[in-house]
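Only one protein chain is missing; all other protein chains are in place.
Here is chain A:
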Amino acid sequence: MNRWTGRASDLDEWLEELKQEPELMDNVTHWHTIPPREARTAPLPEDLDPQLADALRSRGVDELYVHQSLAYRAVREGKHVVAVTPTASGKTMCYNLPVLQSLLENDDGRALYMFPTKALAQDQVAELQKLADLMGAPIKTHTYDGDTPPTVRQAIRNAGHIVVTNPDMLHSAILPHHTKWVKLFENIRYIVIDELHAYRGVFGSHVANVIRRLKRICKFYGSSPQFICASATIDNPQEHAERLIGESVALVNDNGAPMGEKHFVFYNPPVVNEQLGIRRSSVLETRKLAGMLLKQGVQTIVFARSRVRVELLLTYLQELVKDKIGDRTIRGYRGGYLPKLRREIERGLRNGEIRGVVSTNALELGIDIGQLQACVLNGYPGTVASTWQQSGRAGRRQTSSVTFMVASSNPLDQYIIQNPDFFFNRPPERALIHPDNLLILIDHVKCAAYELPFQAGEQFGSETLEDMLEFLVEEKVLHRSGSRWYWMEQSFPAHGISLRSAAQENFIIIDLSEGSRVLGEVDRFSAPTLIHEEAIYIHEGVQYQVEKLDYAEKKAYVREVDVDYYTDANLAVELKVLHADKERVSGEIVRTYGEVTVNAKATIFKKIRLRTHENIGSGPIHLPEEELHTSGYWFAFSEEAAAGKGTNEMQCALLGIANVLVHIAPIYLMCDPLDIRVVPQVKAVHTQRPTIYFYDRYPGGIGLSERLFEVHDELLTRAKRLIQHCTCLSGCPACVGPIEEVGLLGKTQALKLLEEAGAGR
């Protein structure tokens, strides 16, 4: 410690000092140290072009990490490859090396790179061009996305060796105009898909279909490219890659990159109200920890889960260190910042001028910001995979790094913080996709037919293609001539299909306060409860009142207001089981997976005063019922388990269990918590018993409920343990929910029901 500045000489010393501070250490539930790892390397491949080898050496790369070498070899052997390694392990080399080598061998060859976002694509082009320039090789790399000026598009189509794009562009611009890309498609050798884990859920299911279309076009031009994929750590990289590209792939996961010592600290804010189970705000604790790090001069990244929190923490931190260091050294980073500003911040982080950054998960993806020394997570990021990715932002090859995870009071955070073994011993989540979801599939069958006529005997997805084609003939979209089906409609199908939005028909929200501007959008199923007329819609901390909801046009008109209440709508949900596919019994519980329809109708809304939460008024909602046909999983308690419990008691118990489940279900799924819904029913129509239903909130389902059906026992075990270990007296937001919701006995009743049913172990 330097007596004059109060600064530790390095991070290790500071961490040792920290361990001597009981006030802080009382809140640390776990301190995990990952020992440093030596690099494991392999020589540069013998067949590597001398130009390329020289270029690498001139950048100080004399040998490869083993995973890079393995990936190179697998690609050279002609295999499709998926490389899985953590952040900052030199992943891009896994595909850049074989691609550049191939282009040096054959100048006519072409490669297509696909990244989920534009920013990532631009980073890549810079990186590739640097290598090409070092070699003095005439290899042209270009991005092709919405920002590409029309004047250079033609040149890129003809001359670009490596075209870097995103799935949306492929879907709506490149594939439907494939005849302009003859040179690319005739000569394409490699398709590189990075950030593979980003393609999951509905988006991933769409992208899998875009890839089916891409392969179909390549085949038309007589090419059969090799796929090289790279992914952050997920539980099922190989399976996920295979489902996404429809080919068997070789897995490369032997990470050879070195890593300094890594400290992972679980921090639970202290309880301030024992009875209600209320903890100190995680935002304030995050501010404290990040502030300490920044004062020590440690370059730090803070991740927060929402945009509002990012801005809040940014304000706090800038205040905290105002006197110590210059103002521009702590910055925010999130969606909504302009690309130019983002580039500036990334650059500042790389060259060390920016000492601290507060970000949403926007910085989780592989954007190059160099390696930082410390990371503070405000709340559990939602998945094991995300947590490792965010934590990976701090970690240098030589020196130590530290990650603090500050838990919030939601049940998932509390579960993770109190069960560190679960986090450290568990593989990250599985990436799930369901490319054969009928609605998604048929959209892409249309696009594919637009691109090339279908021929009898062709395959596209697992559905019987001919049935779909004949259906589209009846719909007067396709025309059949002999054994072929042709697109015969005036429209351009890709324009009506967005890869990103969950339900296609989103409602847009238009702010009339000043002129009219689009404020945001809300999916169809949330619209009735969020933007009914008179609803208070909150956007970036500002209140708006919905003046008019044009249901047919899917538009809500809002105006800024300043009121002291928010609105909460009641949704009457009716669930019907259409078909039961699988059934299993464990203990006193029968669980089933199958198809369900959900009819939801918003009935009334309440006005609730801010802070006091008293009900100060209500009104009816007149909106049509929404019907959702999807896949679901449900479990029912036997008569024995239910025996002796009154309706009210059962109601509270089920609600309590449902509250816990909805929060911990994402442990098993790589999804947005809103993608899955839970509905408890005291006496369900289908089972005639107390039942808890889960359903995928996307028409046709995307595989979430099915996965939960498989892990049912484990899921209930975790739920039970979470309730048992929660320190609250009788229910809190971190477990079964607040007393106001589940009653005074909710916690014990939920636990009792689970125990009597022999749920879990």
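Definition applied: a residue touches a chain if its C-beta (ideal position, glycine included) is under 8 Å from a C-beta of that chain, and two chains touch if they have at least 3 such contacts; residues count from 1.
By definition in this document, contacts and distances are computed from a predicted model.
A.B. asks: Assuming one chain is omitted from the figure, identify its UniProt name from "Cytochrome c oxidase subunit I", "ABC transporter ATP-binding protein", "Spore germination protein" or "YprB ribonuclease H-like domain-containing protein".
C.D. replies: "YprB ribonuclease H-like domain-containing protein"
A.B. asks: Thinking of the whole complex, not just what is shown, which of A:53, A:488 or A:512 touches the missing chain?
C.D. replies: Going through A:53, A:488 or A:512 one by one, A:488 is the residue touching the chain not shown.
A.B. asks: If I consider the whole complex, including the chain that's not displayed, which of A:179, A:648 or A:727 touches that chain?
C.D. replies: A:179
A.B. asks: Which residues does chain A use to touch the chain missing from this display?
C.D. replies: Per the touch rule, chain A residues meeting the hidden chain are 176-180, 182, 438-439, 442, 449-453, 467-468, 470-471, 474-476, 479, 481-484, 486-493, 597, 626-629, 699-700.
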